[in-house]
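Then we have chain A:
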Amino acid sequence: MSPLLIAAGSTLAAWAGMAVLCFQSPSQRHRLGLREQTRRQQQGFIATGSALLAVSLASAIAVDGVSFGVTLWLCQAGILGLALVFWLPYSMPGVVRSARCAAAVAPLLLAAGNWW
Partner candidate 1 sequence: MNPGLRHSMDYLHTWAGVLFSVLLFLVFFMGTLSVFDREIDRWMMPDTRVAQPQTVSFDNIALPHLRQLAPDSKLWSVQYPFTREPVMRVSWTDGDEFKTRFVDVNTGRLLPEAGSKGGTGFFFPFHYSFHLKWKDVGYWLLAIVSIAMMALLISGVIIHKKIFADFFTFRPGKSTQRATLDVHNVSSVLLLPFHFIITLSGLIIFVFIYMKPGIALMYGAEAGKLSQEAFSQVSRAPAKESGELASVDAMVTQAKAMWGGGGVRRVAIRNPQDKHATVDVQRRPHDRMAYETHTVTFDGANGAVLHRQDGSATMTVQRFFTGLHMIPFDHWGLRWMYFAMGLVSCVMIATGMLLWVEKRRVRQEKEGRVSYRMVNAIAVAGTLGILVATLVMLIANKLLPDGMPGRASLEQWIFFAAWLGTLFHPLTRAWQARHCRDIRIAWREQAWASAVLALLAVALNAMVTGDHVLRTLPQGALAVAGTDLVLLLTAVLAAVTARRLSKRPLAGSHGTASLVKAAA
Partner candidate 2 sequence: MSKARFSWQSALSRALIGALGGFVLAMAFVIGAAGLLTVSGLLTRADAVVAAGMLAFLAWTIAVLVAFAAASARRAAAWVLGSATGFALLGWTSLALMRAA
């Protein structure tokens, strides 16, 4: 197991998850000039975002154990959330692109980290 690859995968999964949860917020979508979502679409976003965060948490625990893993994950989620919030008003396309890349790369890193 490669702790570094799994930790990186955990961080990217958290980034993608936070971005998805951010984009399900109706007030946030309104501010960004995005179209309103249906209830089903919003629920889909919430489920996807939560799943990504759950994967991120599970990987953090796999690397560092429960105490360190949960603590690191909470801290990481907070810091990444702040980075997302402060970046978004300046470049929404940048955030969207980075979140899509993160969602694509995270599983690869986690898989690679498990088989290393």
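Everything below uses one rule, namely that a contact is a pair of C-beta atoms (placed from the backbone, for glycine too) under 8 Å apart; a residue touches a chain by one contact, two chains touch by 3 or more; residues count from 1.
The set was built so that all candidates are chains of the complex that A comes from, given by their letters.
Note that the structure is a prediction, hence the values are computed from the model and not measured.
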Which one touches chain A in this complex, out of 1 or 2?
-> 1
Given the complex with candidate 1, which residues does chain A contribute to the contact?
-> 7, 22, 25-28, 31, 64, 67-68, 71-72, 74-76, 78-79, 81-82, 84-86, 88-90
